[in-house]
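What follows is a short report on a single structure.
With one protein chain held back, the other chains of the complex are shown just where they sit.
Take a look at chain A:
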Amino acid sequence: MTTLTIPAGMPQYDDKPRFDVERVRADFPILDREVNGHRLAYLDSGNTSQKPRQVIEAVADYYARHNANVARSVHTLGTESTELYEGARAKVAAFIGANSPDEIVFTKNATEALNLVAHGFGSHADDPRFRLGPGDEIVISEMEHHSNIVPWQLLCQRTGATLRWFGITESGRLDESNLEELVNERTKIVSIVHMSNVLGTVNATARITQRVREVGALLMLDCSQSVPHLPMDVVDYDVDFIAFTGHKMLAPTGIGVLWGRQELLNAMPPFLGGGSMIETVKLTGSTYLPAPARFEAGTPPIAQAVGLGAAVDYLTEIGMDAVAWHDKELTAYALDALATVPDLRIYGPEVPVGRGATISFTLKGIHPHDVGQVLDSLGVQVRVGHHCARPICDRFSVPALTRASFYLYTTTDEVDALVRGLEQVRKVFA
């Protein structure tokens, strides 16, 4: 074995922020479960994450002690629940470096956040930045989740605008070679995934941001996979909108986030109409509150927001730098381990650089359904299929993929269980 000595003055290996994975695991009751007579190895966090006791308790405590509707009561419980709900908004704002909690719009999930922005555009929008018609272009990429494809397709159908996309390189990176041509004076918005839920690729956005600013378009990032795993600072990233979803970051389902620059949010028309989003309502017409209330019609997911606040506290306590480093070490370990499995091909970057803790692969001659089924019989939970990102499968000419995705509670033992399981898969289908 060779030992590498890092010169003094450089960041040392031991300087990396770390946490005790076993202590983290103790916070997640579900990880004690058995599945099909085996110890659970939950390798599907890219799909949805597990929840720590702190989040489960925050939700239970909210219902047990504070439950009331928000923003429309003078009574004590209503005040408490409003404070908890707005407190969660402030926590989320701080978590992603937003300038103000007013830039945080709570939605149902990332999908709704993406749809909300797509619905901000239209043929008759007051603000020219959101006015869209034939000749205008929207740019996405080939590595998008369906929820960052279909809303834009629908928008193009409504307005006659044209949808265009970045390709993917053979090694699973965003192909920026035609950036200048693709993003041009006709482009109104570029909306791309920050971290791919299939390939694991973390897209470097600096060049794209620069080009978007040059042509005066808007930039949205789908951060569903990145915000749970990487430190995020929306000011630093210089983007206009980001979307993410609570359930992938230790929070309950039913709560998502749209962050947008305040001035832009207030230039957008409402999405859903109803209570809590209006200034005045007359039968002849209504006026709307500024963001975020403008976009939160009806009773919001209050307990879920409280749960998201608790999740953000949990992640902040551990530190997102430490989460990202844990992901990186685990991904490096898993990439090496998977390379030992015969006939296994990885789709996406094969080095633990510019990628997150999500690894998709095929086993030659064995359909991912069958891979997933045999793994399940051994307690190993992976996702199989096209992962709501069909164009990626088309790009690489595969009908489906198997995906293992990790999080802060994932251990190298679980990666080993995956690798052992894959040996078993090969035996069954030999």
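Note that contacts are C-beta pairs under 8 Å (C-beta built on N, C-alpha and C of every residue); 3 or more make two chains touch, one makes a residue touch a chain; residues count from 1.
The definition used in the following text is that contacts and distances are computed from a predicted model.
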Unshown chain, UniProt name, "Sugar ABC transporter ATP-binding protein", "Sulfate transport system permease protein CysT", "Dihydroxyacetone kinase-like protein" or "Iron-sulfur cluster assembly scaffold protein NifU"?
"Iron-sulfur cluster assembly scaffold protein NifU"
Touch criterion as defined above, residue of A:L179, A:V384 or A:V415 at the omitted chain:
A:V384
Touching the left-out chain: which of A:Q12, A:N36, A:S177 or A:T340?
A:N36
What residues on chain A make contact with the chain left out of this view?
36-37, 367-370, 373-374, 376-377, 384-386, 390, 393, 399-400, 428-429
